[in-house]
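Just one protein chain is left out here, and the rest sit where they should.
After this line comes chain A, so read on.
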Amino acid sequence: MTTLQFKNVYVQSSGCAVGPLEKAGPLGEYFTNAFSDNYCEESTFEKAERRLIKEAVSDTLKKGKLTTHDIALAYGGDLINQCASSNYFAKDLKVPFVSLYGACSTSALAMGHAAIAVEHLQMKHVLAFTSSHTATAERQFRYPNEYGTQKKETTTSTVTGAGAVVLGSKPAAIAVTAFTIGQVIDWNFSDANDMGRAMVPAAYDTLMTHFKDMNRTFDDYDLVVTGDLSKLGYAMLSDLCLKQRFQLDNKLNDCGLMIYDVNNQPIFCGGSGCACSMVVTVSKLFELLQSKRMKRILLIATGALLTPVILAQKEAIPCVAHAICFERKDA
């Protein structure tokens, strides 16, 4: 049993901040905090990423009428070595802080841990945030931003943005009811330009574990959203689910396909990054629950745990996925 269930964890408030490409995408209307260029009024991209976290967290605290003194514990993560953006941001936050790394799955990982802290450590308010920035991620994992290489058809684009959530025990409209911690899966897939398909087996495994533990199927959810599988990975996951005779009924989607217009924006196969699933969750998914259009949503945040050095040593890419379930609670 790897699924943890919660009875008293509610979303107290949430917020996000994004870059220009995300603002121009299909979810643009949900993003009230958006910057018009990727530098976000700062001098380096690393500072820009921290600025995005700062905007997202202060937006969240403001909406929840909270201050940093109300936060008992914070979890955060990003894609940069040593979780630099989160750790450097946390020095200004001045609350007990744990940085987490699960590549792009960090969003569900941070929110899940925050839920554990609320339910089992009886903490009143726990903050979870993640961020990613296309320029810092390119530099970390690939080539310089202005390097003229022809990117493959299977590439995904890292979302520039940050999202934050405060979880607490005070009853509210959205509850966090379950958290499935995934296994790390390596299926000898080593194409770093195709992380979408690389992460599918991990997403599938976590989804099946969640269904089995909770004794549920797609029928019990209004929507099952994966983190950043790209359109190729999305098709592959649908294929695997259909093979197991699951009825999808248009209930499967992907955050990376929701945040961008895959056909008209220059983002190749879809969006990716820690911010991708986080930003879509706090904007679109929470809105679907709050507006009573949906009752129960499962987010499966997927992460490719590659490091460029080991990849160059010809080893495959291990991947992981964590699932977190949100439900609307009617008063």
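What we mean here is this: a residue touches a chain if its C-beta (ideal position, glycine included) is under 8 Å from a C-beta of that chain, and two chains touch if they have at least 3 such contacts; residues count from 1.
Convention: contacts and distances are computed from a predicted model.
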Original post:
Which protein name, taken from UniProt, belongs to the chain you can't see among "UvrB/UvrC motif-containing protein", "Pup--protein ligase", "GntR family transcriptional regulator" or "SpoVA/SpoVAEb family sporulation membrane protein"?
Top reply: "SpoVA/SpoVAEb family sporulation membrane protein"
Subject >> Residue touching the undisplayed chain, where the options are A:K23, A:K54 or A:R197 >> reply: A:R197
Original post:
Which one touches the absent chain: A:F189, A:Y221 or A:Y260?
Top reply: A:F189
**OP:** Decide which residue listed in A:A24, A:V95 or A:L240 touches the omitted chain of the complex.
**Re:** A:L240
Original post:
Per the definition of touch given earlier, which of A:T67, A:T149 or A:N215 contacts the omitted chain?
Top reply: A:T149
Original post:
Which residues does chain A use to touch the chain missing from this display?
Top reply: 43-44, 46, 139, 143-151, 153-154, 185, 187-189, 197, 200-201, 204-205, 232-233, 235-236, 239-240, 243, 269
